[in-house]
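With one protein chain held back, the other chains of the complex are shown just where they sit.
Labels for the chains are A, B and C, by order of writing; each one numbers its residues from 1.
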Amino acid sequence: MPAVVDLDRWVAAYGLMATIRAFEEGVNQLYITAKMPGLAHLYTGQEATAVGVCMALGPQDYITSTHRGHGHCLAKGASPDRMFAELLGKAAGYCKGKGGSMHIADPDTGNLGANAIVGGSAGIATGAALSAKRLGTDRVSVCFFGEGALGQGVLYEVMNLASLWALPVIYVCENNLYSEYTLYTETAAGSLRARPEAFGIPAWEVDGQDVRAVYAASVEAVGRTRRGEGPAALFCNTYRYYGHHVGDINRAYYRSKDEEQRWRAERDPLAILRRWLVEDAGVDPSVLDELESHAQAKVAAGMEFGLAAPYPEPEEVGRDVYA
Amino acid sequence: MPAVVDLDRWVAAYGLMATIRAFEEGVNQLYITAKMPGLAHLYTGQEATAVGVCMALGPQDYITSTHRGHGHCLAKGASPDRMFAELLGKAAGYCKGKGGSMHIADPDTGNLGANAIVGGSAGIATGAALSAKRLGTDRVSVCFFGEGALGQGVLYEVMNLASLWALPVIYVCENNLYSEYTLYTETAAGSLRARPEAFGIPAWEVDGQDVRAVYAASVEAVGRTRRGEGPAALFCNTYRYYGHHVGDINRAYYRSKDEEQRWRAERDPLAILRRWLVEDAGVDPSVLDELESHAQAKVAAGMEFGLAAPYPEPEEVGRDVYA
Amino acid sequence: MSTLRTAAPPDTEKAIREITFAQAVREALAEEMRRDPRVIILGEDVAEAGTPFKVLSGLVEEFGTDRVIDTPISEAGFTGIAVGAAMTGLRPIADIMFGDFLTLAMDQIVNQAAKVHYMSGGRLSVPMVVRATLGATRRSAAQHSQSLHAWFGHVPGLKVVLPSTPYDAKGLLKTAIRDDNPVLFFEDKLMFQTRGPVPEEEYTIPFGVADLKREGMDVTLVATSSMVQVALDAALLLEQDGISAEVIDPRTTVPLDAGTIVESAKKTGRAIVVDEGHERYGVTAEIASVIAEGAFYHLDVPVRRLGAMDVPVPFSPVLEDLTVPTPERVAAEARALCGAPRQREG
Partner (left out) sequence: MSTLRTAAPPDTEKAIREITFAQAVREALAEEMRRDPRVIILGEDVAEAGTPFKVLSGLVEEFGTDRVIDTPISEAGFTGIAVGAAMTGLRPIADIMFGDFLTLAMDQIVNQAAKVHYMSGGRLSVPMVVRATLGATRRSAAQHSQSLHAWFGHVPGLKVVLPSTPYDAKGLLKTAIRDDNPVLFFEDKLMFQTRGPVPEEEYTIPFGVADLKREGMDVTLVATSSMVQVALDAALLLEQDGISAEVIDPRTTVPLDAGTIVESAKKTGRAIVVDEGHERYGVTAEIASVIAEGAFYHLDVPVRRLGAMDVPVPFSPVLEDLTVPTPERVAAEARALCGAPRQREG
């Protein structure tokens, strides 16, 4: 009975978004308590995008991710324990600790990797779509990127190619308004969605804080693409709650506390979904509370695992340079 | 009296187009007779574009050119003798013979250089526009490129920047249908003019074989740009009569003799201008015939100069590496 | 040394047919594409045109446009697509028409292809080949004449191949295509029409095995790609002066067969390294320092380096010809090392 199926789906989506939220809180704690090497770029506030898009994908579908990639990684099916291990540089990490936050990859769940080069994964995602087409699988490939990547020419090179060859790739732009410390209007001229459209790629623009809207658009885009009708583009309007990275504490010079507050108060993706589940779908709030505490518990356990896990052996430094 | 002024302008334009035509015939002869080192990419057939655009520019304005750059170079004011010397690797060449056909530059006439990297001069032209704006001159900068350069991402990077900063640069795309041996529809998805437009850059599309149409659009684009209203784009539909380069003799596998014949017979830029001058503007054909023989004589003399000119001294090889 | 013997064309009674370097490359591609349907080619004008050098002529007719794929002028784009395709089940060959255009794909090659295997802890790999060209003296000027292979030797995760004969080209390219790592394969534009013996039978040539192109006693000439023939011609000139030159071709600069190179230098006590890349911070520096360290106690004279002159490649033939090592210059350097009198001018 679809209605129920649907309900389960949205309840599960809530749990997944809560897990991402809890995971990033954990990462921030690790940073603040100086337990994590280096920096990390938190996904908090953008949960609905990763979850809404990945809900429309199958486990065999591919994604490529960014420096702000923990949400994509979890949404595609990775588990917090090995992710924490990776962020902490431990041997049990998804990449043996060699990649870290900016390079987490998990081929088993179709995640071809985060990328520390802005726009750097556009070619990889498009190439994965070429493989899908040549090998005759029905896989689709999703390229997640921030609006800052719209400055990189390679994005347009591969959009042109994907359109020419009708490749099953979907370009998902998460417009969280800022690239580092600069508002997107200062770095992007003209119209964002006109760019893929200029290459003959249809584009959808959605409220990135409403997971149901993101999912609906993704289903359309994925369906079209999987049917062999060529690439699609999706623009999700969203916001990052924290700084560009965990160390970006004083942000007043590029955005106001008030702006941050308004997004948290009025546009929070979990609150928006919760309201709909409770008020429109009649879900008992306690169900959602339970999902949240479950998410927190899972994340806490994952962090424990990561902290307790051993570092790689020194010999590992010379391994995996060549296959 | 404008009408007359206009007439002089078009008669002069005819002479310039005839000079470019004659120059390229000369280059082809040098190749066929094995007197020229390397290869050259002939501009024959596209004369109306370089001439129509450069007529709308002042001597102080900048252009950047391409591997198919002889026409741009002449249209901006360079003279055949030193150009031939350059193509022949002689010390008297515009670049002391160090640049050759693909790198001819003549700062005195505002030509910042041909470029052997497709799309390679987009940054240079845009940077020259930045200089004009910062230094408060009213110079504009024109970036000539073939439609093949639309495949290069850097073009979109600089279009975005030029639009954001309202730089006085005009992107002139000469669509001669082919990039090397491939029809543009096989390498360009979507709409060509939608690309600059996506970055907020207005675009004109004109018949590149009609120098008056090219000029009219250029005057509009240049005027707007010089007034500080930002960059513009111009798409000129044209055709190259010869092969991709002088050595590209057997072309049947990528375009038909019939197609070539039709362009030469029906769409020749000199014939189109001549018809208008004679039939609509009442110019005596002998005037134009004289311009042609004068052009041929100038080119012949220039070739003589180039052939007779000495090669650079061996010490030159180590000079000009650093300023 | 057996390592060296593996490199020479197999001894056989019946005369070995001669084909051009371009044909050898084409045969390697065709054989591997027949053997493995996952192998595809991406590049500008690679299909009907068979590239401006006609190296690929005929491949699209056999394998179709699904596997021999024309791209727009988008070096970064199609190289990046090749990386992603390699990570997901294909074995792409990206065709970079002129090595100079590698500058446009450096992020894809260096930050992506070279590092994916390591960054993923070995869980992903990038079995791709980047075919590119090198070499000057074609009157193509500064942006179409560079030999940039040294850069890639500096990047862990990449392998770098520099064939100098049709035989080596075929055997090394087949190995490159079967390798599970990103391999940069450089072809000398001027060598495409060079003919040489290439057996009909299937063979491959392992990476990291230098080839003894000529045996000698007095001086070791280590030469790569286009410079191997220059070194062999120099050896003939030296023979007339009674100087016996040994010519060693590393064939791959990564991995580098340091052992064979150093052993030869120990034997002769004199070494010259010749490479068409610019001399400064180039391949000659690495190999010369490997020799200087490894053969330190056996060298009679300092190792000499001969790379391309450190100037952008000029168009004018009279200047361009001064920038690349010639047999005469190599021979002159060798005579100087051997203390033999330099030949009289003219």
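FYI, contacts are C-beta pairs under 8 Å (C-beta built on N, C-alpha and C of every residue); 3 or more make two chains touch, one makes a residue touch a chain.
In this text the structure is predicted, and so the values were computed from the model without any measurement.
S.K.: Over the full complex, note down every shown chain the hidden chain is touching.
M.R.: Looking at the entire complex, the absent chain's contacts are A, B, C.
S.K.: Out of C:D36, C:E62, C:D310 or C:E328, point to the residue that touches the absent chain in the complete complex.
M.R.: In the full complex, the listed residue that touches the missing chain is C:D310.
S.K.: Touch as defined at the start, partner being the missing chain; which of B:A34, B:A252, B:A265 or B:A323 qualifies?
M.R.: B:A323
S.K.: Among A:T64, A:Q152, A:S218 or A:N237, which residue is in contact with the omitted chain in the full complex?
M.R.: Going through A:T64, A:Q152, A:S218 or A:N237 one by one, A:Q152 is the residue touching the chain not shown.
S.K.: Given the contact definition stated above, which residue among A:D8, A:D108, A:E186 or A:E229 touches the chain not shown here?
M.R.: A:E186
S.K.: Which parts of chain B are in contact with the chain that was left out?
M.R.: Given the touch definition above, chain B has residues 62, 64, 93-99, 103, 105-107, 112-113, 115, 117, 120, 122-132, 134-135, 141, 153-154, 157-158, 160-161, 164, 319-323 touching the missing chain.
S.K.: Touching the missing chain, which residues of chain A?
M.R.: Considering the whole complex, chain A reaches the absent chain at 37-39, 89-90, 95-103, 115-120, 148-153, 179-182, 186-188, 253-254, 311-312, 314, 316-318, 321.
S.K.: Can you name the residues of chain C that touch the chain not displayed here?
M.R.: Counting only chain C, the missing chain is touched by 100-104, 106-107, 110-111, 114-115, 118-119, 141-143, 148, 150-151, 153-157, 253-254, 277-278, 280-286, 288-289, 292-294, 296, 299, 301-305, 310-312, 314.
Note that only the chains that are shown with their structure count from here on.
S.K.: If I average the CA coordinates per chain, which chain comes out farthest from chain A?
M.R.: Ranked by distance of C-alpha centres from chain A, the top chain is B.
S.K.: With centres defined as the mean C-alpha position, give me the chain A-chain C separation in Å.
M.R.: 42
S.K.: Measure off the straight-line distance from the CA centroid of chain B to the CA centroid of chain C, and report it in whole Å.
M.R.: Inter-chain centre distance comes to 37 Å.
S.K.: At least two partner chains per residue is the criterion; list those residues in chain B.
M.R.: Answer for chain B, listing residues that touch two or more other chains: 150-153, 186-188.
S.K.: Out of chain C, which residues touch more than one other chain, so two or more?
M.R.: Within chain C, the residues that touch at least two other chains are 71-72, 74, 76-77.
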